[in-house]
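Encoded as structure tokens, here's the structure I'll be asking about.
Heads up, one of the protein chains got dropped from this complex, but the rest are sitting where they should.
Entry: chain A
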Amino acid sequence: MVEHKGDRTFNVVNMLLLTVIGLVTLFPMYYVLVVSFTDPSEFIRNKATLFPQKWSLDSYRYLLSTDAFIRAIGNSAFLATVGTALSLLVTSCLSYALSRRRLQGRRFILLLILLTTLFNPGIIPPYLLIRDLHLINSIWSLILPVLTSGWYVLLMKGFFDSIPPSLEEAARIDGCNDIGVWWRIILPLSLPSLAAFGLFYAVAYWNTFFTALLYINDFNKQPLQVLLQNMLIDSSTASGGTAAAEMTAEQQIPAETLKMAAVVIATVPILMVYPFLQKHFAKGAMVGSVKE
């Protein structure tokens, strides 16, 4: 079909506008990247430049040589791996059990779970619970209270609902019990949606901040986001964060390039899973949009 003249103008203007939107979205990230790779001496001389003449890895080298940073990365990596694995396990077990219509008390359990999505007791009561469980300053306080959520269970149950019961019957005849069916039949069949949930869990664990603010006081046990907050935000407003002070003590490397190197390092894992995330966007959107 021949395109109308108006159509072609529309397409060109549309592409142009979207290109501008894309560039505006990318610019802050580009600038972060540039600052982090700018040679420290050049940054001190020129302050901000969009195209540095001398590139350098000094900021990264210095950052990765500090114990505090490495430890924080380790803590966050633990959350993103162990936390994600446990979350997937607990969520998929419960969702599968609740997707079987013969389960007695199923409606009541589903109602209990639905209610938790409607009403939450706020910040203080969970804090008191964590304190009473003696989990303050334990890395488990960042995993256990967010192990699963009502929305995730209800959504995953929806996926399991759509698996035909005939498959289950076949496995049962072969002598599997319910756990065997779940492990050998259901999980392999739902790998794509498990991957989607897993990626969203992993990003959430990697970005853990609020719960750490509440439950972790021990500097050595803080996840990366809290260290970043100390470096990026506390130090640039008022009371200098301990981390930033410790790191810029030598004064050879300007705080800005160090900060941005930290931002880049904290973003790399997300960029690494991003292509996989994209594959599951449609499902992920459902996970992400109703969660709030």
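Operating definition for what follows: a contact is a pair of C-beta atoms (placed from the backbone, for glycine too) under 8 Å apart; a residue touches a chain by one contact, two chains touch by 3 or more; residues count from 1.
The working rule: contacts and distances are computed from a predicted model.
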Q: Just go with whichever of "Sugar ABC transporter permease", "Peptidase M42 family protein", "Carrier domain-containing protein" or "Peptide/nickel transport system ATP-binding protein" UniProt uses as the name of the absent chain.
A: "Sugar ABC transporter permease"
Q: Can you list, in ascending order, the chain A residues touching the missing chain?
A: 1, 4, 6-7, 10-11, 14-15, 17-19, 21-22, 25-26, 28-29, 31-32, 35, 47-48, 50, 89-91, 93-98, 100, 102-104, 109, 112-114, 116, 118-129, 131, 144-145, 147-148, 150, 153, 169, 172-173, 177-179, 182, 203, 206-207, 209-210, 213-214, 225, 228-229, 232-233, 236-238, 256, 259-260, 263, 266-267, 270, 274, 277-278, 281-282, 284-286, 288-290, 292
